[in-house]
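Removed from the display is one protein chain of the complex; every other protein chain stays in position.
The first chain written gets the first letter, and so on, giving A and B; residue counts start at 1 in each chain.
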Amino acid sequence: MPSDARKTVKKPGRSPLGLRLAAGAGLAFLHLPLAFILLYAFSNEDKSFQFPPPGLTLRWFAVAWDRPDIWEALALSIRVALLSTGLAILLGTLAAAALSRARFFGREAISLLFILPIALPGIVTGIALRSAFNLMTMPFSFWTIVLGHATFCIVVVYNNAVARFRRLSPSLIEASMDLGADGFQTFRHVLLPSIGTSLLAGGLLAFALSFDEVIVTTFTAGQQRTLPIWMLGELIRPHQRPVTNVVAVAVIAVTALPILAAYYLTREGEHVAGAGK
Amino acid sequence: MDPSPAAASAVRFRGVSRAFGAVKAVDGVDLDVAAGEFFAMLGPSGSGKTTCLRLIAGFDQPTAGHIEIFGEAVEGAPAYRRPVNTVFQDYALFPHMSVLDNVCYGLMIRGVGKAERRKTGAEALKLVKLVGMEGRKPGELSGGQRQRVALARALVMRPKVLLLDEPLGALDLKLREAMQGELKSLQHALGVTFVFVTHDQGEALSMADRVAVFNHGRIEQVGTPKDIYERPRTRFVADFVGGSNVIEPALVRRWTGLDRPASLRPEKIVLLADGAAAPEGALGIEGRVDEVLFHGAVYRVELTASEAGRLVVSVPASTGEPPSEGAPVRAAFARDALHLMEAE
Partner (left out) sequence: MTAFAPSPSESALRRLSDLLIARPGLLLMLLLTPPLLWLGVVYLGALFALLAQSFFSIDEFSGTIVYQPTLATYAELLAPANLDIIVRTLVVALVVTALAALVAFPIAYYAARYARGKVKALFYVAVMMPLWSSYLVKVYAWKLLLAKEGAVTWLVHAAGLTRLLDLWLAAPLIGGPSLSVSYTGMVLTFLYLWTPFMILPLQASLERVPATLIEASDDLGAAPGQTFRHVILPLAAPGLIAGSIFTFSLTLGDYIVPQIVGPSSLILGQAVYAQQGNAGNVPLAAAFCVAPIAIMVVFLALARRTGALDAL
């Protein structure tokens, strides 16, 4: 019987060589450029982008460490990302809770509204916010940056949360109420633990997104400099290229951590939920 | 149908309807479940039985009518205020809590101290034979074990009425049969009113004290299993519950003078070879065998009878070989095997 079955299945899990080569080349294309950045951070050559670097040094890490402008930009970026993430978690979760199950008139339009900030080009969001601030004669501040960032971070949290809400069996909530828990107790003891990891994952991704954002930020920051704005300045009018290289490596390291953490958080959830499928 | 009006029913429905838009899932249901009774709500999917259960539990509210639990009106009361608990079809165990925490959940919400609720929870787990599983997560249990946890979690609340929504539906046949007996004896020992929803007529008949048969949002008949099985009131009950033959009013009139359909149980018919005379006082129909299926203890013989249409006959295997397919036969049955149903 098993041998018969194998005969009818023509390609049992063996991938064609061409496909493997194409996939491998594609992945190499996605990763090699980042490796070059790493290499350049240690280059002892500071005028051009000469390849291969004539020699390697750790000197630029020390130089970057002593630059107060970098620390200020980093601090602003982190403050903006934290607040935007917090707002996005709150608003995105509320939206997901409302839209994951309920069926009502206008539901589709509303869910489209939530993905609009990432579906429309960032420059449109940026310039729209800027002209709105101008119309209302709102001066640029920490808050104008947060306003923009939270807007596109909501969708990241929303997407994560809505997927988890949909996998949640509605009878869990009924069971909790059946056992005497009111709506708020059910939220605290059943709902929150069930969606917690997906909220955390969405929050981490939102943090990474905000920490890195530059397109919208240039329109809403005024004279303030977040770390990406600082880098953009260095890219267009370089002052000290090796320092930029070092900051680039640091940024890769800082964003990689929340992304990996978010991956592990959602992966565990998938496994538990997948068992029931 | 009418219990004694003096005693308060465990559950009472009066003219209860639940409409979803134009569709009436439950349509003017009157129902009385006596205290301490094992009551089954039987019907095909979409017949309104599960909606009725949800109306009792408080997950849903009726659009018309009146519901009482032990004499108290429950209109508008949410699920967490009702003295009833539910065993869900998918068990609905909280996946992030251990077995013991699942069982103690309701007590924790009620504000029972930790030591006491652990003790009560452990007792409940003993009752459903799950000692030693306290620390496991629901994901690590088998289907049967999950079902027991769900049962313990509901029973630990000492509900006045326990609601069970197809609780055996997800179990395999052998386990299902074992659980039927266990549920029955558990109910007997605890004396709690059980309201049980199922689409499996065998399950309803073997476990329940009384059965309500649902169809299209209405109750077709309420009665003891024996009643329902032997004396169906409607064509639907005869067919759905017992797989009974329904004899059309035209033919019944010829035999009895009454213009009503009648049910005729397959095992109450004997097959005679063509030409053989029917016993004294028996009624007989000529027919031809369409199909013979072996069911172990019996053969199930399907005939086309000239006057009655399709007729199913159950022939004990011990009586020898059944007639062969295509053979002309004569089906005979005693006059009182014919059970008259309501005029349509």
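Brief remarks follow.
Rule of thumb we're sticking to: a residue touches a chain if its C-beta (ideal position, glycine included) is under 8 Å from a C-beta of that chain, and two chains touch if they have at least 3 such contacts.
What you are looking at is a predicted structure, and each value in this text was computed from that prediction instead of being measured.
Summary of contacts with the chain left out: across A:85, A:160 or A:244, the touching residue is A:244. Of A:56, A:75, A:115 or A:192, it is A:115 that touches the chain left out of the display.
Listed by residue number, the positions of chain B touching the unshown chain are 72-78, 80-83. Contact residues of chain A toward the unshown chain are 8-11, 13, 15, 19-20, 22-23, 26-27, 29-31, 33-34, 36-37, 40, 48-52, 87, 90-92, 94-95, 97-99, 102, 104, 108, 110-125, 127-132, 134-135, 147, 150-151, 154, 159, 177, 182-184, 205, 208-209, 212-215, 228, 231-232, 235-236, 244, 248, 251-252, 255-256, 259-260, 263, 267.
Simple rule for what comes next: only the chains that are shown with their structure count from here on.
Averaged Cα coordinates give chain A a centre that lies 53 Å from the centre of chain B. Interface residues of chain B, counted against chain A in their complex, comprise 57-59, 78-80, 84-86, 88-90, 92-96, 105-106, 109-110, 139, 153-154, 157.
Per the touch definition, chain A reaches chain B in the complex via residues 169, 171-172, 174-182, 185, 189-190, 193-194, 272, 275.
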